[in-house]
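Every protein chain of the complex appears in place save one, which is left out.
Chain nomenclature is as follows: A, B and C, assigned in order of appearance, with residue numbering initiated at 1 for each chain independently.
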Amino acid sequence: MSDSPRTRFFSDNTATVCPEILAALAEANTGLAGAYGDDPWTERLDGALGEFFGTEVRAFPIATGTAANALALATLAPPYGAVFAHHQAHIACDECGAPGFFTGGAQLTLLDGQQAKLSAAALSRALEEHPVSVHTVQPAAVSVSQATELGGAYRPAELTALCQVAHAQGLKVHMDGARLANALAFLDCPPADVTWRAGIDVLSFGATKNGAMAAEAVVFFDLALVRDFELRRKRAGHLLSKSRYVSAQLLAYVETGLWRRNAEQANRLARRIGEAAGARLLHPVEANEVFVRLGEAGKEALRSAGFEFYDWGAPASGLARLVASWDQSEQGVQALCASLGELPGT
Amino acid sequence: MSDSPRTRFFSDNTATVCPEILAALAEANTGLAGAYGDDPWTERLDGALGEFFGTEVRAFPIATGTAANALALATLAPPYGAVFAHHQAHIACDECGAPGFFTGGAQLTLLDGQQAKLSAAALSRALEEHPVSVHTVQPAAVSVSQATELGGAYRPAELTALCQVAHAQGLKVHMDGARLANALAFLDCPPADVTWRAGIDVLSFGATKNGAMAAEAVVFFDLALVRDFELRRKRAGHLLSKSRYVSAQLLAYVETGLWRRNAEQANRLARRIGEAAGARLLHPVEANEVFVRLGEAGKEALRSAGFEFYDWGAPASGLARLVASWDQSEQGVQALCASLGELPGT
Amino acid sequence: MSDSPRTRFFSDNTATVCPEILAALAEANTGLAGAYGDDPWTERLDGALGEFFGTEVRAFPIATGTAANALALATLAPPYGAVFAHHQAHIACDECGAPGFFTGGAQLTLLDGQQAKLSAAALSRALEEHPVSVHTVQPAAVSVSQATELGGAYRPAELTALCQVAHAQGLKVHMDGARLANALAFLDCPPADVTWRAGIDVLSFGATKNGAMAAEAVVFFDLALVRDFELRRKRAGHLLSKSRYVSAQLLAYVETGLWRRNAEQANRLARRIGEAAGARLLHPVEANEVFVRLGEAGKEALRSAGFEFYDWGAPASGLARLVASWDQSEQGVQALCASLGELPGT
Partner (left out) sequence: MSDSPRTRFFSDNTATVCPEILAALAEANTGLAGAYGDDPWTERLDGALGEFFGTEVRAFPIATGTAANALALATLAPPYGAVFAHHQAHIACDECGAPGFFTGGAQLTLLDGQQAKLSAAALSRALEEHPVSVHTVQPAAVSVSQATELGGAYRPAELTALCQVAHAQGLKVHMDGARLANALAFLDCPPADVTWRAGIDVLSFGATKNGAMAAEAVVFFDLALVRDFELRRKRAGHLLSKSRYVSAQLLAYVETGLWRRNAEQANRLARRIGEAAGARLLHPVEANEVFVRLGEAGKEALRSAGFEFYDWGAPASGLARLVASWDQSEQGVQALCASLGELPGT
């Protein structure tokens, strides 16, 4: 399995941990500290993330993005609730039913939308068509991904419109921010503009894909929603005994600009790949993911040349996903771009 | 909250990460590697733990002990199952209902027993008294802790007898081995003798309390039981994307004798405390936990002297728990022993 | 609330219990009998339904259709399973998330199709597009409704083709037969042809809408699937202590041709309504439900004339559903037909 680093474009999950994060772990490794979050690092999280987002927050460290998403949704949606999301959302396609497990059976209502985005209009229509009675699951929450599963970044106005529709009907809005840093780096806007200021109530804030080891935070902007979150986290086995080591990663991530440096680097490499893909590019590159139409022959050619990546879409669709990580080698990307350029018909 | 390291006897969870583990993390931090366990470190786990236990196993890295326990039990017990455990078991008292969550509602049947141990006789009697019909929860699994919640170590013969009773009735046996290393260090027997050879089917093998950062393994000795474990782990948000960093901890833990060195050190310090406690000692010290009767005055005296620890048992019972960690300072223990010796009536 | 019987076309659930069912209840009301299904009526169910379907079955009495559906699905799909159904299916729209509750979180994958039918082609495409890995919910079952939620009846060949696709991928097929009698009366084929012979594995067989008081049966054609059904039923509170009174209803229903008499009557009345609706009719009338485009003015006119019915579809769509019951008065139907005929533009 050991692939040379210059050839792997599977996912940003295959990357290493960046040196700043390792340093933060070493630094936290001193003295006995309270377990289960009763430590100085975790206690600083609310403040540090509040500073980052420019508002008061409650933030909880979590080791995986799936857990962060599912715990957040379980806090927003009752077992008889409906959660609206894009049909390509990670929570719908890549979490083995975690939302159903954590909520106790809430039902996903899946919608369409460009580049895996939910639009205010689509949500509005879906809510209109969803009768509410004792026989139906009760609309409870909306979940969006920033960046989306197709590498798109919601603009502040898009999110604001969407959240207005949701809130007007009493729904809360969750954001899966596994790649929020990449979206922010692209949009070059304050974190507030695509989160709480736009109406997001709870955020899964990911660092793992962007240089951390295993560090996400569930960030509540609507503090009243915290409710039983901590009990749900504990019984899901997601309260880490030595929490300081997750919290220390998150602190390093947001307090030193690390999130931006890593995201900008990954985005820059992805943009280069997107440019090299030319007409083969399926979606604008607004984060660190590149979706291309290669055809089966094109895929074969790239793979023969030593590049690894995932197929995308239906079998035999000829589509592929290429992901750039913060630690992707420049030479590897350069070589990929060259190979893409040499494909017939690019 | 920052306590001086010499005074904190709350739990082994308050300890730091030992240098060997940090080194293993740094060493794993090279090159792109497959995500979600498709990496060379995770792929070596089965072999390394098989070697450690002296038999073929399937082993899965997990970040917390609660998750390891609950996932293991969910694999053994259906939603309408009964899980037999000691009434002081961690799964019953300290996991906020995680077994009920992960199994989908299985019921705990809680039994009594010396030093938090289940005996073969007690289990036998409980099974005899548990009618089996469509109206009752179906006996499915037994869960034991090694070392127990009161710091006791099951002898191989005790476990063998217990597992025989369980297996004779078709129940599977799970071991919560959050402190297995401490029990092994005390018993000085091969790991096999208190696990698979005694009849344990699935083990939660903990390293976090004994020097790791966040590393447990669910170890299947009965390979047929693995079944849907991986799907259950994923939907619980416990499949780490960068799994290599948990696996690397586990490899360092079992392959270098680290587990034994750390456990012996913690046990040795606990024994010293136990000896100093004299007649105040409630249970034989067979791991790194010491249970003492201090009285409210005694507790007050120790706390005034700067020692921190948990109350134990019912309010005003005057009992306390003192835990020694692998990194506990010798001076701190010495001071505690001295203070214990000076308590009136020790 | 007491509406005159001639005006109510809401649902076949508003009907009375037919005299033969009341007689069967009285007849069963003699002597002490075993509780929880250990009675002569329940014990005859397997045989009577086996006779009805022309094959060996296991059949279990249940008081509601939602419970029958959800218990059947929980037997077919694990918590991490995917259940494929039409997006208008009762299990998706009208059961307040019961499938998610009973399965422990299985996810519905909802498909399109004419008159609320799933086609073999649509299922095949959906399965092709559903990746199977540890990250995804695992395709486990398909659920179809006969008659469908839009009053259509699957032909034997349609079901056979659909079941072949499902079985080829290892999925089991459930049929929601809340109105199976109506479909059978329309198709005039042996019950076998649209159930087990076509590949249906488990059936929710409804009698309540067609003249019973509260009587459904979960009928297993694939006997191996019964597995833990009885335990699941009990813990869901659906094992009736005095089961004989549900079983007696089911026996009367299938053994005396009652199912057919009632269904033919309801279907006949529905067909008359459908004919009167003329160009306003949305779907062929193949059971006892009639879907019409009335416009808001047309609805208003009918309601003013004393007819009651449900709106259908999106608000302001102008669509309506009219349902005929076994005990619907001929005069009421006649009056409705007349009023429909008088609507401008019918």
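Methods note: contacts are C-beta pairs under 8 Å (C-beta built on N, C-alpha and C of every residue); 3 or more make two chains touch, one makes a residue touch a chain.
From a predicted model like this one, the values you see are computed outputs, not experimental measurements.
If you put the hidden chain back, the residue from C:K234, C:R260 or C:R293 that touches it is C:K234.
Checked against the full complex, the candidates A:E43, A:D193 or A:E230 give a single residue touching the omitted chain, namely A:E230.
The chain that is not drawn here is touched, among residues C:T64, C:Q88, C:N182 or C:T195, by C:T64. What chain A contributes to its contact with the hidden chain is residues 36, 78-80, 104-105, 134-135, 138, 228, 230-232, 234-235, 239.
Touch with the hidden chain on the side of chain C covers residues 1-5, 8, 10-11, 13-17, 22, 25-26, 29-36, 38-40, 43, 62-71, 95-98, 100-102, 208-209, 213-214, 231, 234-242, 245-246, 325, 327.
Within the complete assembly, residues 79-81, 92-97, 100-101, 103-108, 110, 128-129, 131, 134-137, 313-315 of chain B touch the chain that is not shown.
Operating definition for what follows: only the chains that are shown with their structure count from here on.
When every chain is reduced to the mean of its CA atoms, the largest separation from chain C belongs to B.
Chain-level centrality, scored on Cα centres against the all-protein Cα centre, points to A.
As a whole-number value, the distance joining the C-alpha centres of chain A and chain C reads 41 Å.
Once the centre of each chain is set as its mean CA position, chain A and chain B turn out to be 34 Å apart.
The set of chain C residues that touch two or more partner chains comprises 79-80, 104-105, 134-135.
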